[in-house]
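For reference, the structure discussed in these notes is given below.
Only one protein chain is missing from this complex, and each of the others stays in its spot.
Let's turn to subunit A:
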Amino acid sequence: MPSYELALVLRQLPRPELISVIRRTAEAILDKGGIIRKLENLGTRALPHKVSEHGVVHRVGTHFTIAFDTAPTKISDLKEEFGRDIDIVRRYIFKVEEPEEHKCTLHEEMLPPAYRKDVQQLIATAQKKQKPKYNYNSGLDYYPFQK
């Protein structure tokens, strides 16, 4: 089962009702055969803009995330179910990807341009394109090649 993360914005509620909403949401995941790994509360804050959901305008919301595993076929059911819940203002489900491995090359990038490998490559390419040119002050009083 792939890992997912559910990001919720809940209506501003008193604590017991907030607990019941979170409990309802988590049980929906468990009922669909999912696994809950972690619950995180991101706090109650003003929303970046007023949000109209289920016929009510919200200006403040409680942010909550649930990390869970479930079958990919159940995701649309979960979305549908959370969409019907009037206490949930916003709901997003993200697939958790393995973090990409990459090497830090900051110390190379911070070198002066002449020492950087990509700049050296550029200079080599430019030098390859330069053709040998006749030097006019080389002592001959005529141009030795065909003009």
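Note that in this section contacts are C-beta pairs under 8 Å (C-beta built on N, C-alpha and C of every residue); 3 or more make two chains touch, one makes a residue touch a chain; residues count from 1.
Simple rule for what comes next: contacts and distances are computed from a predicted model.
Chemist: Write down which listed name, "Ragulator complex protein LAMTOR1", "Trafficking protein particle complex subunit", "Small ribosomal subunit protein mS26" or "NADH-ubiquinone oxidoreductase chain 2", is the UniProt protein name of the chain that is not shown.
Modeler: "Small ribosomal subunit protein mS26"
Chemist: Looking at A:L42, A:V56, A:L111 or A:L140, which makes contact with the chain not pictured?
Modeler: A:L42
Chemist: Check the options A:R23, A:H54 or A:K117 and report the residue that touches the missing chain.
Modeler: Answer from the full complex: A:R23 touches the omitted chain.
Chemist: In the whole complex, what residues of subunit A lie against the chain that is missing from view?
Modeler: Considering the whole complex, subunit A reaches the absent chain at 15, 18-19, 22-23, 26-27, 30, 35-46, 60, 64.
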